[in-house]
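One chain of protein is taken out of this complex; the other chains stay put.
Chain nomenclature is as follows: A and B, assigned in order of appearance, with residue numbering initiated at 1 for each chain independently.
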Amino acid sequence: MTSTVGGRSPGLALPKSELLEMYRQMVLIRRFEEAAAEQYALGKIAGFLHLYIGEEAVAVGAIHAMDEGDHLVTHYRDHGYALALGLDAGPCMAELFGKSTGLVGGRGGSMHFAAASKNFWGGYAIVSGHLPIAVGLGLASRYLGERRVAVAIFGDGATNAGPFHEAMNLAALWKLPVLFLCENNLYGMGTAVEYASAVREMAKKACAYEMPAERVDGQDVLAVYEATKAALDHCRSNKGPYFLEALTYRFRGHSMADPEMYRTKEEVEEYRRQRDPIVLFRNRLIQEGITVMAELDDIDRDVDDIVAAAVRFADESPEPDPQTVTDHVYAGSARAS
Amino acid sequence: MAKPIVMPQMGYDMTEGTILRWLKREGERVERGEPIAEIETDKVNLEIESFDSGVLLQLVAQEGQTVPVGQPIAIIGEPGERVEAGTAPAVAAADGKARRHERAEQPVGVPVSEVTGAVGDRAPGERVRASPLVRRLAAEHGIDLSRLRGSGPGGRIVKEDLLPLIGRPAAVPEAAPVGVVTPVGPSVPVGPPPPEVAPAPVLLGLPEFELVDLSRMRQTIARRMAESHQQAPHFYVTTVVEMDAALALRQQINAEIEDDAEKVTVTDVLVKACALALRTHRGLNASIVGTQLRLYKRIDIAIAVAVENGLITPFIVDADHKPLGEIARISKDLIRRARTGELRPEEYQGGTFTVSNLGMYGLVEHFTAIINPPQAAILAVGSIVTEPVYRDDGTLVPAQRMRMTLSTDHRVADGVAAARFLAEVKHLLEHPLLLLVR
Partner (left out) sequence: MAREITYRDALREALREEMYRDERVFLMGEDIGHYGGSYAVTRGFLQEFGPERVRDTPIAELGIVGAGIGAAIGGLRPVVEIMTINFSLLAIDQIVNHAAKLHYMFNGQFSAPVVIRTAAGFGQLGATHSQTFEHWYAHVPGLRVVMPAVPKDAKGFLKSAIRGNDPVIFIEHSLIYRNRGEVPDDEDFLLPLEGAEVRREGTDVTLVSWSRGYYLALGAAEELAREGIECEVIDLRVLRPLDLDTVVRSVQKTNRLVVVEEGWRTLAMGAEIAAAVQEQAFDYLDAPVARVGSLEVPMPYARNLERLVVPNKDRVVEAVRQVLYRRQSVSVS
C-alpha cells in the first residue's frame, strides 16, 4: 500500500488549461456550496444539505482522472461531483431549490443528484447502500466487454456497514473493475473515526479482501488525480478492484443542522488555515509558475458570476408541475427489442 | 316441552305491555299461578303470572322492553330442554332430507320476524343492525328496517331476511360503476309499514279454544297477504274465455308428445298467454317502489301451488320466450319440488306476475286472488264449464267457458289497462295458435 500523505504530488505534467480547469472547478464547488448554505439559511433550500467545503480536491482530482464512460455512484455529499463532471450550476442549484428545472426535476434534492448522460448514476442517502450497486456496474462493464470502471465514492463511516463489506468481497472475488474511493474526512456524521472503526486507516480494511489499497492526501488535487489515474488503470486492465483512501476534511458540519460538538473549533481553524485545498493548489500553481494570481482572480470572479446566475436561475424557475407527482413510478414495459 | 310465555292480554284493548321488572330469574323454577313479572300497560301497572309450572329457561324480553300482546317474553320448560332460538316452537321441517342447508327449513323465505334466530331482541331506541347490502336494498324498496329483526349476529338484518319482502334483488344494478362509493342513507320507509298480525282480542263470549301454532309458512303467508291487501288497493276485472280452441290445441299437442314431462296443462297455456300479453302490457309487469315504477325487463310468471303447509309460488323465468313444451317441463318440475319441499329460495322468491288456477277443483266458478307483493297483478282462474252460448247469428251452441279475474294494484294501473291486458289474454287463449307463434 502506497501513501502520498504528507508527500509532494508528482509533477505538474498536465497542460495548463487542464490545471486551470481543475482550479476553476474547485472554486466553483466552493462558491456553490457557500451560496447553497446561504440560500438554506434563507429558507430557499430545505431538508438535508451536506456541504463539500474543504473536500473539493477529491472530487475534482478523481473526476478528472476518470474516462467519460466510467460509471459513478456517490454518497449524498454529491454536489461537488456533479459540478466536477461539468454539469451546469444552474440546474444543480435549481435541484436544491426543488424546482422543475433541477437536475432531476426537483424530485431528488441535495442527496440525489444524477445525470445519466454523464454515467452519474446518483447520489444515495443510505450510507454504504450504493456500494453493491457499484459492484453491479462493474459487473456489467466486464460482462459487456466494456472498459469502463465503476467508481464508488463513500465516506469513512460507510466502511463499518454491512453493504461495504459485501460489496468489497464481491468485487474482489469476481475481480471486477470497481474503484472504491473512500473520502476519509475523519468523522462519520457526528462520530470520529476512532469511535466508529476498529481500524483507523480505512485502506487497511482492503486487505481483508486481498484488494490493493492506497492512501492519498485528499487536500492535494494533483495527488488525488494521479492516484486515481493509477487505480483506474489497474481496474481497467482487468486486475480487479482497487481501494483508494483520500484523507480529507470538511470545514463545515456534517450537514446544516450540525453544531459540531464532536470536534474543536481550533481543529477546524487549523485545517482551514493549513489544509484548504484551493489555497494549497492556488499557491502551488503560482509557485510553479503555471499562472499568476490575477488569472486565478479572474477565474474566481467568473465563478462568482456563474454561481450568482445559478441562484437567480433557481429562484426564477418554476416548481414542478403538480400533475407530474405520480409520474415515473414505473418505467413501463420494455420497448420491442 | 319448552314453550313460550307470551305477553298476556290484560284488557280488551291492550295491544302491548312493557316489562318493568322481572320477579323471577332465568333458570329459576316457577309454579303455576306465581307472579313472574311486573308490567306496565297504557292504563295500569300490574303483575303477570305464569300459567305453567316449570323452569324459566330463558327471559326473552328485557326489563324496559315493550312487547306486543301475544308475543313471547320468556320460555318455560324443564331443565335441559333446548330453547329454540327465536322462541317459536319447533316447526316441522318441510323436508327431512335437507339436501342443501338450513334455508330449506324456511320454505317461503325467512319472515323477518320473531320467528328467526334473533340473538337477543333489540331494545327500544337501539341501533338497527343491518348489512350494508340490506340497507341499500331497503332504501331501494322502501322497507323500514326498524321493524325488522335479523337472523345475523347481534340481530343483524341480512340479505336472506329481506328477500321475502322484495323478491330477488338485481345482483348488479346496471348503472353502478366500480369505484363509486354510493352513499348509504338511513332507510326511508315509504308507504305504511307492514301491519303486525294483531292477536284476536279475548272476548268474553267466545268459547274455549285449542291453541294451534301456525307453521312458519302460514305465518308468512298471513303476514304477506295482510300486507298486500292493506297496502295495494286492489280492483278486480273479470272476463269469460271460450277455451274450446285452446283445449283442442292442447289435446293435439299432447297427442304428439311422448315424454310425459312435456305434456301441456291448462295452467301452462295460461302462463304462456299471460307472458305474451305482458309483453305488450308492460305496465302490469312491474312493481311500485315509492314514487317510481319498476318495469321489469324480464317476464317471470309465478304459479300458485298448494302444498301441505300452505301455498307457494315458484316462477318460470323468461316465460314469454319459452315454448309451451319447456314451460310444461319446468312447471311440472317446480310443482313436484314444491310439494316435496325441494325448492330453492331463488325459485320462489321472485316472479313478476302470478297465475292462480283453481279450475282443477271443478266447482270454482270464479274467484278473486290477493296480489303477491311486490307484483302488480294476479290472475285467478276458475273452472272450465260447458255452457250454452249465443253466437252472433243467433244459434245456441255449447262452449267450454272459463272465468278469470285479474286483481290489479290500482297504484300501478287503471281499469282500462287491466281490461286491455285481460282482453289480450283472452284473445290469445281463444286463438291459441298464436301461442305457438310468438
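Some observations on this one:
One rule holds for everything that comes next: a residue touches a chain if its C-beta (ideal position, glycine included) is under 8 Å from a C-beta of that chain, and two chains touch if they have at least 3 such contacts.
The model shown is predicted, which means the values in this text are computed figures rather than measured ones.
Touch with the chain that is not drawn comes from one residue among A:Pro15, A:Gly162 or A:Pro318, which is A:Gly162.
Of the candidate positions B:Thr18, B:Ser151, B:Asn309 or B:Thr408, contact with the hidden chain is made by B:Ser151.
Among the residues A:Gly61, A:Gly129 or A:Pro277, only A:Gly129 touches the chain that is left out of the figure. Looking at A:Trp121, A:Phe180 or A:Tyr225, the residue that reaches the missing chain in the full complex is A:Trp121. Seen from subunit A, the chain kept out of the figure touches residues 71, 73, 104-105, 107-108, 112, 114-116, 121-122, 124-126, 129-141, 143-144, 150, 162-163, 166-167, 169-170, 173-174, 327-334, 337. Mapped onto subunit B, contacts with the missing chain fall at residues 98-102, 131-136, 151-153, 158-160, 171-172, 176, 178-182, 184.
In the analysis below, only the chains that are shown with their structure count from here on.
Averaged C-alpha coordinates give centres for subunit A and subunit B that are 83 Å from one another.
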